[in-house]
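One protein chain omitted, others in place.
Letters are used for the chains, namely A, B and C, taken in the order the chains are written, and counting of residues starts over at 1 for each.
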Amino acid sequence: MQIAFAILVALTLASAIAAVSLRNLVHCALCLALAFAGLAALYLQLGAQFVGFAQILVYVGAVAILVVFAILLTRGGESAPQPVISRSWVAGIAVAVLVFGVLTKAMLSSSLAHREPPPKPGPAVREIGNQLMTRYVLPLEAVGLLLTAATIGASIIAMQDAGRKQPDPQSVASKPANARLRRDAEEFETPTG
Amino acid sequence: MIPLYYYLMVSAVLFSVGLAGALTRRNAILVLIGVELMLNAANLNFIAFWRYSPNPEAITGMMFVIFSIAIAAAEAAVGLALIIAIYRHCKTTNLERMDSLKG
Amino acid sequence: MNWIVQYLWLIPVLPLAAAGALAVTTRPHRRFGAGLTILAMSASFLLSCVAFASTLGKTTATGPLHEALNFPWLQIGESTLRLGWVLDPLSAVMLVMVTFVSLLIFIYSAGYMAQDENFTRFFCFLSFFAAAMLGLVIANNLLLFFVCWELVGLASYLLIGFWYQKPSAAAAAKKAFITTRIGDVVFFLGILWLYSQGGTLLFYDRGAGCLEETVISDLVGRTTIGGMAVTTGIGLLIFCGAMGKSGQVPLHVWLPDAMEGPTPVSALIHAATMVAAGVFLIARVFPLLDPSVIEVTGSAAALTVVTWVGVITAVFAACIAVAQTDIKRILAYSTVSQLGFMMMGLGVGGVAVGMFHLITHAFFKALLFLGAGSVIHGCHEEQDIRNMGGLKKFMPVTFATYAAAMMALSGVPVFFSGFWSKDEILHAAHGWSISRWPFYLGVFGALLTAFYMTRQICLVFFGSNRGKANSAESHEHADPAHSPHESPAVMTVPLVILAAFAVLLGFIGTPAWPWFQKYLSGREPEFDTDALFHSEVLSTLLLSSVIVAVGIGLGWWLYGRKPMRKAGEADVLEQMRPDIFGLLKNKFYVDELYETTVIRLNAWFAQFCAALDHWVWNGAVLLAGYLVLGLAWVNRFFDEYVVNAGFDEGCREIRRGGKLLSRLQNGRVQSYLRVIGVALAALVLFLMWGCRAS
Partner (left out) sequence: MMGDFFKGLLVMIWRVMTDQPDPKAEFLSVFPGGLQPLVSAVLSVSPIILVFATLFALTTWLERKGLGRIQNRLGPNRVGPYGLFQPIADGLKMLTKEDIVPRSADKVVHFLAPIAFLVPTLLAYAVLPYGRNLVPVNFDAGILFFFAVGASTELSIFMAGWSSRNKYSLLGAMRAIAQMISYEIPLILSSVTVIMIAGSLSLVEIVEQQGGYQFGWLPGWFVFTPWGLAGFVIFLIASLAESNRSPFDIPEAESELIAGHLTEYSGFKYALFFLAEYLGMFAVSGLAATLFLGGWRAPSPFLEWVPSYVWFLSKLVSLVCLFIWIRGTVPRLRVDQLLNFAWKFMLPMSLLNLLAAAAWHFTATWNFIGAGPGRWLLCAAMIAVPYVLLGRALTGGKKWTRRTYRFAE
């Protein structure tokens, strides 16, 4: 138990740090995916099966892919020649450390930090389903709406505006992946690296 | 058995790592990655508190995480689309050169 | 209240709706346009018939029953202006006549205008005109009457100028509009006077209307300049409007020129309906002119004027008609003279006599015009009767109907409607108390009528064809394209129907069985044949028959016996008395007279005004302008050197301050994020201490 936890934490934190510190953006993205996977594993260890799998499905399966695509579309694929750390990095680090310190202080000073877990709760998936459909049905609807809006908005924002580049209407179809793919084809005619 | 504040520490570290990334990297996408990490740290907190709460039958924490995951996905999609649009507009993802809104 | 009265408004509204629909239809929908208008027209024709039937046998003690429906329309301070419509024998008769004739003419025009590119526009105007006319007929309020009256004028303007490409048509339209307008202004004065005196414009309002005892008996009491009764004055003013509309001398000049419009228009407006509106107006306001009809004693001086104007018009126009060569102009002048007859009839014999002639005349004159149209159509837009002749064999139907109409107009005894109606008038004139001259002049007019109609029909239908096709007699039917031909059925069928009516309609008003007169005056007709053989009735009958015979015989002797050989040849009368003929041919130089007097004066006055404008007002305006300019200049100076300077300084200061502040916003996302992070830390710390404290 402890060992597994230690391994998972080490993996997660290491890959998270790598994700924000590596030079090559694609590596960053991959490490990010790894960190997400580690987090999912932590969820599983905490007995939140559904959330864990959802985490993998959404983050590793979708968000990481999105990030990768964005990186390639913004030609971040090759390692940046210029320094990747912004000029005011000292201040940034300082702020981060400050926040960390404050958080730890808050945590350690809180009473329930040393609480032990109660006996494992029963399988929660069916329960989650019921709750989603009954108590949380309104938030669920809202989230559905949000996701739809986000899909449409994202595809419209990222779409090559039709007038300029893609005269044919069907390639500006209701899907970024389509436009996306074509754009890759355009942007990566020349071998990169 | 692992006490709660291990998880809290982990999430704190994760949060500050994300914050540091968001604060120090030049590339907009990296900033977004940092933000995602911060979000996940928060999620970890929720799950941990749910698991360690006196009655885990009340699955509010998990619910919260589920919704936040969904929202994070949407946020990532829109954010990345915005970054792409910005890149197409001014040919850079370097945040320090995107300061046309300065006073 | 009779149910049909509730829905009387439908009668004018249906054609109006059709017109509106057509106004937005595009050119290609010819069939739709014609169909729609004809449909609407027939619908309102049926309604009118129902209304007519519902008025039969409804009488009151004093006279006919007037069923009026009034509603408040406009509230001005205390007084409400109420509009409404009325159904009584007068309007019912007019309704039936107008709708029926219009319907036939619509059908006819569908054939006549078939080639015209603005087909739909034409039907739109026609329908609009019919709507206005019907509104005028059912109006129960002098104002509403006037509105419809003006609309009718507008419609006639539009229709006369329908072929506005032709400058002559445009001029004619303008002439008609302005001439009638002169009359209308006076008419409107009359209305205003009536309103100021009587306080109401409703015709019938349960005893309080301006045509009913209370008001009338109140009005006849008052006198105005020259001891003239107010009613008389008002009546005269209103009569001026009637003069303008139905072309009485001296305002008749527009009517002949109005023949520039398409022939169905001439038939509809300038023969059957619109020009009759004037007569109808007089008939409508008859109590004002002659209070005695509603048992109110008062002067009927206005009627005398009406009579004299009518008589003069009748003879005057008849004389001119003798010498015209344009087929439609002849008819136009005959219309004028017939209108004169109607006026005279009203004057000497009352409503019934005039209206009877109006109705019969409407039918046969419409028929004449349609026949003329068919002739013109058949002769390829040829209008000069000298270039016609011998059309009898080319267009038999037209000829038959035309002949019937001609005989009706010139009043061939017994079998033709014109005979009875005109005889009524003559008979009434014979019995007129004031003077005998109207009678003699009327007889003379009737003689002339018969004469010129005979002349026309001889020149048009008998003899040999003098058309361009075979001006050289070498080949009779060389090119059938140019030889005259009969018109299509859609045009001839209305002719036949109208002819039937032109013949038969007379019998509803014979002295033996005066149904029409009784109906109008709201009494039961009784049938007695010996009324026919009453001495002076019989004598007038015989006299008018003799007149007609003489007139026709003269015409035949002069024109029928040895028909005109070729187009260029001079008229027979011209050969005898060139001077008179010339005088008549040029319409007594009335137009020229107006040209030299009225219009010249007008032009001179206009120039005077222009000069005044240019020198006096213009100067004043310029002066004011320069004054303002000077002020503006001073103003500007002040602005630039006082206000602007101060503001510039202030703005510069403000901008400097803004620059300083805007340093904070350097547009870097991450710096904002940093601030947020610090704020977060601060917040957490604050909360912790807050908890500790509490």
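Simple rule for what comes next: contacts are C-beta pairs under 8 Å (C-beta built on N, C-alpha and C of every residue); 3 or more make two chains touch, one makes a residue touch a chain.
Small disclaimer: the values here were computed from a predicted structure and weren't measured.
Visitor: Which of the displayed chains are touched by the chain that has been omitted?
Guide: Output: missing chain touches A.
Visitor: Using the definition of touch stated at the top, determine which of A:Ile65, A:Leu140 or A:Ile156 touches the missing chain.
Guide: From the options A:Ile65, A:Leu140 or A:Ile156, the contact with the absent chain belongs to A:Ile65.
Visitor: Check the options A:Gln49, A:Ser88 or A:Thr104 and report the residue that touches the missing chain.
Guide: A:Gln49
Visitor: Spell out the interface residues on chain A facing the chain that's missing from view.
Guide: Residue positions of chain A that touch the missing chain: 24, 26-27, 30, 33, 37, 40, 49-50, 53-54, 56-57, 60-62, 64-65, 68-69, 72, 77, 123, 125-126, 170-171, 173-175, 177-178, 180-181, 184-185, 188-193.
The criterion applied here is as follows: only the chains that are shown with their structure count from here on.
Visitor: Counting only Cα atoms for the centres, state how far chain A is from chain C in Å.
Guide: 85
Visitor: Scan chain C for residues touching two or more other chains and write them down.
Guide: 670, 674, 677
Visitor: Among the residues of chain B, which are close enough to touch at least two other chains?
Guide: In chain B, residues 19, 22-24, 95-96 touch at least two other chains, as defined above.
Visitor: Any idea which chain C residues touch chain B in the complex?
Guide: 658-659, 661-670, 673-674, 677
Visitor: Which of the residues in chain A end up touching chain B in this complex?
Guide: 1-2, 5, 9, 12-13, 16-17, 19-21, 25, 28-29, 32, 35-36, 39, 42-43, 46-48, 50-51, 54-55, 58-59, 62-63, 66-67, 69-71, 73-76, 80, 82-87, 89, 91-93, 95-97, 99-100, 103-104, 107-108, 112-118, 121-122, 124, 127-128, 131-132, 136, 139, 143, 146-147, 149-151, 153-155, 157-158, 160, 176
Visitor: Show which residues of chain B lie in contact with chain C when the two form their complex.
Guide: It comes out as residues 19, 22-24, 31, 95-96, 98-103.
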